[in-house]
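Here the structure comes first, spelled out in structure tokens, and everything after it is commentary.
Excluded from the complex is one protein chain; the other protein chains are retained at their positions.
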Amino acid sequence: MDILNGIIFYIISILITIITISVILSKKIINSIFYSFIVFFLFGILFFSLNASFNAVMQIALYSSALSIIFVIEVALIDFSSEKNDKFKLKPYHIFSFAGIILLCISIIVFYRETVKYDYVFASYLDSVYKLTDFSNIYRLSSEIMKNNIYSFELTGILLLIVLIGVSVLFSLKGDK
Amino acid sequence: MFKITLYHYICLAFLIFITGLLGMILSRNIVKILLCTEFMMSAINLNFIAFTVFKDYIFLKGMIFSVYITIISALQSVVCLVLIYIIYKYRKTMTTEEIKE
Partner (left out) sequence: MDFVIENAIIIMFLPILSSLLNIVCLLFNVTLSHKIILIINFINDMIGLILSLIIFLYINYNNIPIIEKNNYWFGLDNVNFYYGVFIDNISSIFLVMLMVISLLVKIYSYEYMKNKDNINNYYLYINIFISAMIGLIISSNLIQMYIFWELVGVACYCLVGFYYKEEAVSESAKRVFIINRIGDVAFLSAIIILIYYSIMWLNVSNGEFLMFSNQNLIYNAVSKTAYSQIWNLIIFLFVISAIVKSAQFPFHYWLISAMKAPTPVSALIHSATMVCMGIFMLLRIFPMIPDSLLILILIIGLITAFLCAFIAINQNNIKKILAYSTSSQLGLMFVLLGVGQIKTLLIFLIIHSFTKAQLFLNAGLLENRYSIVDLNQNHIEIEKYVQLLWLIGILSLSGLFFGGFISKEMFINIIYKNGNKLLLFITLLISFLSAIYIFRLYFSIFKKSITNSYKGEYLNGDDERISRIVKSSDTKQIIEPIGDINETVSISNRSVKKENSRQPESKCNKKLDEMKYCNDDFNKNSDKSSFLILIISIISIFVILPGFLLKFCTFNLICVISIFITILGAMYSYYSKKIPKIFYKISYEELYIPKIYNYISQLFYKIINYINLTEIKIFDSFIKLQVTIVQKLSKRISLSQNANIQVYLSYLIFITGIIFILLMGSYILMEGV
């Protein structure tokens, strides 16, 4: 079973990397949106394999469906054709980013040895009472949120409301900005 | 090799994050930039969830936080897109250099 898990993980990961790179390198925007849709779907599968079903569903519902549609509408409304030259011009600040990324990779490679040291810790707790798969993810999450983190939940609800109102207001604006 | 440890998930999240960053820096289209933010957010989510699964499977704090992350990132992108639409309405052109001002 571990092997299967591993194979699935590797396949999905490779797919994700390839498609994200193609998102960046595509010339048209609509293509990149389509690719992003697929990426979010794959992320959902990955989350599902980690027994985080609620997160997976949220990811798919929000990102891959709602946001993609919004992006597509945006692209349809706005005329991006005025950007003609899409060639990549190297500027001085790009170098900083490349250098930083290389440094981060190096640091991660070095950090691997430190993380591996403490991996033995989790193995002994697999037979304990509190296993991840005993109860469903939604049950576990809801019990945690509603008991201890109700405040933040409420806040996000209010935030959603505000954004709703704000968006509708912004759309209906007339006159100066 | 086939035993998936925490390190693998961290690596994947890191890679996606880095690509998202690079796309953000090197892209010349605003929608691409916003799209790359979503990639970064989902990579972060993956990171948090992996950590909870392997380390904090009693209290699931990472998962809770990742829920909030998704919500907020979606809201952010919606708002940004609305603003872009409004700018387009008034300027009738859409070049990233003009918007950066």
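Brief remarks on what is shown
Chains here go by letter, A and B, matching the order in which they are written, and residues are numbered from 1 within each.
Rule of thumb we're sticking to: contacts are C-beta pairs under 8 Å (C-beta built on N, C-alpha and C of every residue); 3 or more make two chains touch, one makes a residue touch a chain.
All of these numbers come straight from a predicted model, not from anything done at the bench.
When the missing chain is restored to the complex, the residue among A:Met1, A:Ala76 or A:Val110 that touches it is A:Val110. Across the entire complex, the residue among A:Ile7, A:Leu25 or A:Ile102 in touch with the chain not shown is A:Ile102. Interface residues of subunit B with the unshown chain, by the touch rule above, are 21, 24-26, 33, 100-101. Mapped onto subunit A, the footprint of the missing chain covers residues 93-94, 96-97, 99-104, 106-107, 110-111, 114.
Basically, only the chains that are shown with their structure count from here on.
Every residue of subunit B that touches subunit A in the complex is listed here, in rising order: 1-8, 10-12, 14-16, 18-23, 25-29, 31-32, 34-36, 38-39, 42, 45-46, 49-50, 52-55, 57-61, 63-64, 66-68, 70-72, 74-75, 77-79, 81-88, 90, 93-96. Interface residues of subunit A, counted against subunit B in their complex, comprise 2-3, 5-7, 9, 13, 16-17, 20-21, 23-24, 29, 32-33, 36, 39-40, 43, 46-47, 50-52, 54-55, 58-59, 62-63, 66-67, 70-71, 74-75, 77-80, 82-83, 86, 88, 93-94, 97, 101, 104-105, 108, 112, 115-116, 119, 122, 130-132, 137, 140-141, 144-145, 149, 152, 156, 159-160, 163, 166-167, 170-171, 173, 177.
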